[in-house]
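Before any comments, here is the structure.
One protein chain omitted, others in place.
As written, the chains take the letters A, B, C, D and E, and residue 1 is the first residue of each chain.
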Amino acid sequence: MLDSLQQKIAPDNHPAQHDPMVGHRLTEEPYFRAIGDEVNLFEAAHRLRLPMLLKGPTGCGKTRFVEHMAWRLGLPLVQVACNEDTSASDLLGRFLLNRDGTYWVDGPLTSAVRHGAICYLDEFVEARQDATVVIHPLTDERRTLLLDRKGEVIQAHPDFHLVISYNPGYQSEMKRLKPSTRQRFVALDFDFPPTSDEIEIVAAEGGVDPALATRLVDIAHRSRQLKGNGLDEGLSTRVLIYAARLMRDGLLPLSACRLALSTPASDDAEICTALQNFAEAHFSA
Amino acid sequence: MLDSLQQKIAPDNHPAQHDPMVGHRLTEEPYFRAIGDEVNLFEAAHRLRLPMLLKGPTGCGKTRFVEHMAWRLGLPLVQVACNEDTSASDLLGRFLLNRDGTYWVDGPLTSAVRHGAICYLDEFVEARQDATVVIHPLTDERRTLLLDRKGEVIQAHPDFHLVISYNPGYQSEMKRLKPSTRQRFVALDFDFPPTSDEIEIVAAEGGVDPALATRLVDIAHRSRQLKGNGLDEGLSTRVLIYAARLMRDGLLPLSACRLALSTPASDDAEICTALQNFAEAHFSA
Amino acid sequence: MLDSLQQKIAPDNHPAQHDPMVGHRLTEEPYFRAIGDEVNLFEAAHRLRLPMLLKGPTGCGKTRFVEHMAWRLGLPLVQVACNEDTSASDLLGRFLLNRDGTYWVDGPLTSAVRHGAICYLDEFVEARQDATVVIHPLTDERRTLLLDRKGEVIQAHPDFHLVISYNPGYQSEMKRLKPSTRQRFVALDFDFPPTSDEIEIVAAEGGVDPALATRLVDIAHRSRQLKGNGLDEGLSTRVLIYAARLMRDGLLPLSACRLALSTPASDDAEICTALQNFAEAHFSA
Amino acid sequence: MLDSLQQKIAPDNHPAQHDPMVGHRLTEEPYFRAIGDEVNLFEAAHRLRLPMLLKGPTGCGKTRFVEHMAWRLGLPLVQVACNEDTSASDLLGRFLLNRDGTYWVDGPLTSAVRHGAICYLDEFVEARQDATVVIHPLTDERRTLLLDRKGEVIQAHPDFHLVISYNPGYQSEMKRLKPSTRQRFVALDFDFPPTSDEIEIVAAEGGVDPALATRLVDIAHRSRQLKGNGLDEGLSTRVLIYAARLMRDGLLPLSACRLALSTPASDDAEICTALQNFAEAHFSA
Amino acid sequence: MLDSLQQKIAPDNHPAQHDPMVGHRLTEEPYFRAIGDEVNLFEAAHRLRLPMLLKGPTGCGKTRFVEHMAWRLGLPLVQVACNEDTSASDLLGRFLLNRDGTYWVDGPLTSAVRHGAICYLDEFVEARQDATVVIHPLTDERRTLLLDRKGEVIQAHPDFHLVISYNPGYQSEMKRLKPSTRQRFVALDFDFPPTSDEIEIVAAEGGVDPALATRLVDIAHRSRQLKGNGLDEGLSTRVLIYAARLMRDGLLPLSACRLALSTPASDDAEICTALQNFAEAHFSA
Partner (left out) sequence: MLDSLQQKIAPDNHPAQHDPMVGHRLTEEPYFRAIGDEVNLFEAAHRLRLPMLLKGPTGCGKTRFVEHMAWRLGLPLVQVACNEDTSASDLLGRFLLNRDGTYWVDGPLTSAVRHGAICYLDEFVEARQDATVVIHPLTDERRTLLLDRKGEVIQAHPDFHLVISYNPGYQSEMKRLKPSTRQRFVALDFDFPPTSDEIEIVAAEGGVDPALATRLVDIAHRSRQLKGNGLDEGLSTRVLIYAARLMRDGLLPLSACRLALSTPASDDAEICTALQNFAEAHFSA
């Protein structure tokens, strides 16, 4: 009877007994539009398994790019959105307790290292110092991960590839990559796509015609000039797609712009008004 | 015998075995009075499942609006009042211990994601960074929630819709939505209702006649002009309803105003006197 | 055998199996002397179950008033002296561990909500933010308490009434009620009683004749003028009663004043001397 | 077999099964020399069970006085040296875990309240806020102690008497008794004893003749004038007794003074030299 | 049956039952090129077991040197990358819980002390104070390690040798070795290798011809002159090898330089441009 009880609990407590990469494999090709040679460069870094750093503003497509590369390379993708409370344990795993004592549950990084996934640590500079340091032996010749709590050293799966990202325009003085970490990576710079590409993306993902997409991208360009003048970040491609979808769904363009662009962008009433004025200039005529 | 003991404990320890949304379904229609096209816009965002941000001052009706929309859409509503101690675990859930080891209890966000509720995170900017970040994969194409402690990735129920709110007039410099979070939402601005609407609300909810409600709303309007001059927030619609109910219950108007309006509003004696003077101007004649 | 062992432990670990309000019912009427219409106003707020805030200086009788109201209304009274370490768990309850795993023990607020008591949270502004926020759904239409750790939503007992207090003259800038909390309460201002009332209270509770009580109250009045000039608070009615009892017990008046009034009131030697001079002016002649 | 195992562990884990006041009863009369009417005043406060506050510098005899009063009144004495890490749990007690789950162990304050001891909380202002607040219901009419973790309310034993102390000359701005705590106590001021008394004490406790004691007390008097000029506190009676004992044990007076007085008193070389010069002025001639 | 279950778990929970130094022995000779007499000096310190401190910039080869020495001396090498969260427990070990209660798992330092490894604590100044202090008795005549949680004193294995490192050019004012720690070590200064050595290393490890390696090293030299002028650290030998490998893999030299040298080195656009200009000066002609 104890056995059956144990089994009833097991699926919940021992998810790793199944394919541990379930939920990390992409089941359909994500939409992606290359801007430059980023696919090429990522593939080169991947062939040599050089750890990869992606730099760029919020919502410019870093995550989408990594998803595309995982799909293209046929690898599972383990993603972690790092924050100032992300500790080494959050990446490595921890001991849990069951009837027979403690047992170990791999964290996302350990899973990726063990089973050969791309591990994407988003906003990595936000993580705590101890999280930063655990990746060091993964990023040099050793390609090992030390689970110090278990006394286990894992040799990375040949397919394992580490990718981190951050937004260099937003990070504070306190939160920077230390040189000893930084010099373990090769890096790609990301930015918002060129106008024609962005129009095509908004049209394709928002389901609207290019003329409407053009107007939205133009609003975004004007917003990006406000950056630093009351706006932390210009409007991202993502929110343009939001606005496009709301219009396609039947909302009036000015309502859609207010809902998706000008109201969420800032808490400063003047900024919000300025953004809505951009929208009126494009849509009320 | 152990089995029966276990059963005696189970109801307490495994409340989720029943309908987990019990207590989250509204059993009667909440009073609500629309001011503009907010119902329309919410429904558009809901159809596309775009994450929704509500901005506005204390007691202006944001919570009531979300309750109304949950009732209208026939969805359960899971509410969390966030604060500076709200962590990712408070939203996601945690492991508890019983005789057979640890077992998992879903937090409010996980419950809503799993069972298809509207999840309303009130005063979301107050929450800790790690709580802020867990909603990211819920707010883009993925609509997934990662329970990193369990190694489980949950695909959101089709009905799940995320709504957050905060009061932009009150939050500190330290507590702001980061652009990488902000640009995942569409937003609605809330404010106190227009005079005629507010009078109708106070009369209806306070159970008093419109003439008396008019006098209370007028006091509130005068108080809102004191905002920033010693008063953090003007008198809310909610406290006007308190005063109205006390009067209907038989209290003298000036006593009711002192009890519900002028004494609680501030700790500055001059402000309290000014507010009570407004009341006397309306009620002692 | 295990069963009997369990029973031996149970009384200690499961005190809630008995009447959980034992120890919270007042067994004799507390001494109380009304100053104005505070009883009337409290009863009005109680009929509508409007959350009640009491403001006033240390030792002016707020606690005594709540005890009186609980006695008058025939309700149990659950008191919590809040401080800067008071967390939500301290109010809500927590899981403890026994042989069969964890079990839940209601905190004082949960007990009061469940069993229909007046819950008096003294010095509520001192409590931590997460404690402040848990009372929100208790103070609006919902009258619910969310035990997030258990996933339980409690509908408040019809008799439940929430009362909080603080001392507005003492709280720091950092510790203030946020408007979103403040505007959920009706409020009463407390202060030291008028002279004739205070004399009667000191005589009655201290067991001395009115002439002696008059001299003590006069010392207190003079001390209260020193407030802000080296003295954080003037002498309270409580310490006058201490001095009166010491005199009735046979101590010389000047010794009693030194012991109960001038030495404890301050660590500033000049202030202590000034207070003892007041005493000498009244008692050494 | 399990039973006997349990018993082997029990004495260690359940010390409270014996007389819980063992180790807290004074087995021999401590040396004490009254300076003024402090014994009288303490007895008056004790008869009325008024909480007692002792103020005075380091090493002036506060602890010795409380020991004397406990001996005189025939009561056990529970002492706690408070510090900035002293929490409510340190005073109240905590749950420990054994084979059958958690069980409660009374902390020192709870022990004293339950079994009728004098509880002496030394340097009470150093303790954390939550520790400060737990004594409130013990210090008014209620004389109750709330063990919130257990849900138990203890009515204080009739003999229980609370005594706290601090050094007003040393405490920082941050560490002060709040008025709401302070006005619950009667207070006695302590200082170093008058010259003739201090000489007698040093002679009696140090085992030296009055002439030698006189010289030591004179050095102390001169050191106390340096207070604030590089010396946090003047030499205490305790260290004079140390020096006296070392001399009686055969050490040269100047060596004893260097060892017990001038070297430990400060880390400032000039102050140490000044103190040793005082010693040379008295002993090298 | 429980027994077999236990055994199934044991390998995971008791890794120390096997050769505890597995995973810490170098299985192939690491590439290493001596620059001066560092091998000689390390061997002298090792013969006397004098604790060794290595100082030098990021990526200049300290880790590689220690690996070489471990290989040369035939000793296992236990490495710990210290960070600001590294505590004594992280080095010493901790108690874990299984079915029979707690059991101890040696931390990396304890393992090395017990089994006779070189223990290399990288970036040791980053570790917490308590971690710093545990090595003291290991670094004097005693050569003991105190496991205070276990009450065990370990005499170091005769082969045990302690090596620590840090980067003196990067550490903050707050993070410095205290003199009481510093004066327990002998020390070696490391820096980037001389030009001809660095060219040879880049050619050998990057798999490129010396002419190409020369150009890369020249870029690095120019970058190192920017140190302090916007660049925390000049380009390390490691990233030169990255660039070399990417070129050998077929990437255009300027793409490889952008990917491996100029983009990762800094978040300052001007610095990145300056570095890429160096690359263009060497590769575009």
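Heads up, the rule we're going with is that a residue touches a chain if its C-beta (ideal position, glycine included) is under 8 Å from a C-beta of that chain, and two chains touch if they have at least 3 such contacts.
These numbers come from a predicted model, not from an experiment.
Peer 1: Touch partners of the unshown chain, restricted to the chains that are shown, please.
Peer 2: Among the chains that are shown, those touched by the missing chain are D, E.
Peer 1: Among D:72, D:157, D:224 or D:245, exactly one should touch the missing chain; which is it?
Peer 2: In the full complex, the listed residue that touches the missing chain is D:245.
Peer 1: Taking the full complex into account, what residues of chain D touch the chain not shown?
Peer 2: Its contact residues with the unshown chain are 1, 5-6, 9, 12-13, 15-16, 20, 23-24, 30, 58-59, 63, 79-86, 90, 94, 96-100, 105-108, 111, 122-123, 126, 167, 170, 232-233, 235-236, 238-239, 242, 245-246, 249-251, 255, 259-260, 263-265, 267.
Peer 1: Could you please point out the chain E residues that touch the chain left off the display?
Peer 2: Residues in contact with the chain left out: 37, 41, 44-45, 47-48, 50, 53, 55, 87-88, 95, 97, 99-104, 128-130, 132-134, 136-137, 140-141, 144, 146, 148-153, 168, 171, 176, 178-180, 182-189.
Simple rule for what comes next: only the chains that are shown with their structure count from here on.
Peer 1: Suppose every chain is reduced to the average of its Cα atoms; which one is closest to the average of all protein Cα atoms?
Peer 2: B
Peer 1: Take the average of all CA coordinates in chain A, do the same for chain B, and state the distance between these two points in whole angstrom.
Peer 2: Spacing between the chain centres: roughly 30 Å.
Peer 1: So what's the Cα centroid distance for chain A and chain D, whole Å?
Peer 2: Chain centroid spacing, chain A to chain D, equals 59 Å.
Peer 1: All pairs of touching chains, please: list them by chain label.
Peer 2: So, checking each combination of chains, I get A-B, A-E, B-C, C-D as the touching pairs.
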